[in-house]
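One protein chain is absent from this view; the other protein chains keep their places.
== chain A ==
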């Protein structure tokens, strides 16, 4: 069983958090922080599996993670799951996100938090793997989008807003803009292909 799905960036800021057992909010944040510290101190190109001791309530649990550009995808699973299988599942999840968002980046996870949840929900429900076939997942997500559009395009508005904002031509804004202040790196997740 999958106990938790955690996505955070290189600074440990959570971007998607899903626990499949009920935990108090402080405990959730604590687990995110500790998981981040465990994962952060590991070199690249070493094992993707990692024992997390008593962190998630017993030696039976493992963290299985992948690092994509600025984001860590961490699944916490018990011994009933296949490690390599979960590693594949993370890949399926990320590839699906990439298809749904056309070159997914960290900002997509923020601006479209609801949609990211819906994609995850097509892959994992209640800690169990629902679907692994990417085409099937994408089809489900697209069917949802169609329904949303059919309901008057209200829900399409935020994404229109985002793209409009993203397309602002910065030099034309007659103000002194200090972009150096922004420390958000926007990753392109397309590298894994």
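Everything below uses one rule, namely that a contact is a pair of C-beta atoms (placed from the backbone, for glycine too) under 8 Å apart; a residue touches a chain by one contact, two chains touch by 3 or more; residues count from 1.
As a working rule, contacts and distances are computed from a predicted model.
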Protein name (UniProt record) of the chain left out of view, among "SERTA domain-containing protein", "AP-2 complex subunit alpha", "Dynein axonemal intermediate chain 4" or "Large ribosomal subunit protein uL29": "AP-2 complex subunit alpha"
Missing-chain contacts mapped onto chain A: 1, 11, 13-18, 20, 22, 25-26, 28-29, 32, 42-43, 45-51, 53-54, 57-60, 80, 82-85, 87-89, 91-92, 105-107, 110-111, 113-114, 117-118, 121, 125-136, 140, 143-144, 147-148, 151, 154-155, 157-158, 160-162, 164-168, 170, 173, 175-179, 181-188
